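Left out: one protein chain. Kept in place: all the others.
Right, chain A next:
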Amino acid sequence: MRNYLIRRIISVLPVLFFVSLLSFAVIWIIPGDPTAAFLDASATPEQVEALRDNLGLNKPPLLQVTEWYGQVLTGNLGQSILMRTPVLTAILERLPLTLTLAAMALVLAVLLGVAAGVFAATRRGTWADQTVMTLALLGLSVPDFWLGLLLIVVFAVQLGWFPSGGYVPFMQDPAAWLSSMVLPTLTLAVVQIGFIARMTRSAMLDVINQDFIRTAHAKGLSELYVVTRHGLPNAMMPILTVTGIIAGALLGSAVVVEQVFALPGVGRLIIGAILSRDYPLIQGGLLFLTLIYLLINLGVDLLYAAVDPRVRLE
């Protein structure tokens, strides 16, 4: 187990290296630089060049790459060109929001998705099963930005229950924080609820047709007991896999949701960085998201062993 962990953690390093190299390459292939954010169409080519000098953008790409890797090895992700703050600070300030948002959506999605999936599987072929699966498909198909706007119109504009956007830090006002997180969390969770519900139903159907379930029923155990103690644990592996994938996907969807609800999270930070070509911020942000993604995968692999004693990590 320990060797496995060490091996996996070491294997993260080359992935991070290649991802950062790839993002460097993409950044240099895409035309445009941070001066475009400072200048509108009335600028002249001379003004652009002068600003490049003033912002220190005229170093050769190779020098910038080597300098950047040198900095990263010392734990320094550089300085954001536009925000004037260290990249690491900018990311760490926004990370709690994005992670909390993703975690809340994940918990909601797993709770409701698994419940809906089990419910449908145990009523296979009935109208209840079809209704739940239709709703799941609907949730799966709704574009998240559209759903976000719909929720804003209904719950913020019409009913006035929640704010239409913006963020209140937890430490400032816990109640207002929760209020500002409800609609983004719902938006983020709905798609995943559908996904998990469908996967749970399918995994449960595989399990509940097996002999040991019939035996459990034959012993006279209650339906609830059979499902929760014998059915669900055996269906957990595919559900866990999907949950791992979803945890990563939520980080991607959070980008959209943060835009719609004007939440200052990592996703919005990186979108802004890309649109303004804030190179150090793009690099640092992608590196961080990659790291989180890799850690989630590692966590899921470790959970396999915890959930299923047959899995041994070596």
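Remarks
In the analysis below, contacts are C-beta pairs under 8 Å (C-beta built on N, C-alpha and C of every residue); 3 or more make two chains touch, one makes a residue touch a chain; residues count from 1.
By definition in this document, contacts and distances are computed from a predicted model.
A chain of the complex is left out here; the name its UniProt entry carries, from "Gas vesicle protein", "SsuA/THI5-like domain-containing protein", "Peptide/nickel transport system substrate-binding protein" or "hydrogenase (acceptor)", is "Peptide/nickel transport system substrate-binding protein". Note on the undisplayed chain: of the listed residues A:V65, A:L140 or A:L178, the one touching it is A:L178.
Although one chain is not drawn, the whole complex shows that of A:G166, A:P233 or A:G299 it is A:G166 that touches it. In the complete assembly, the contact with the undisplayed chain comes from A:V118, out of A:V19, A:V118, A:A136 or A:I196. Summary of contacts with the chain left out: across A:V48, A:L140 or A:L291, the touching residue is A:V48. Contact between chain A and the absent chain runs through residues 30-34, 36-48, 50-51, 54-55, 82-84, 90, 94, 111-112, 115-116, 118-119, 145, 148-149, 152-153, 156-157, 159-168, 175-176, 178-180, 182, 224, 259-262, 264, 268-269, 272, 275-277.
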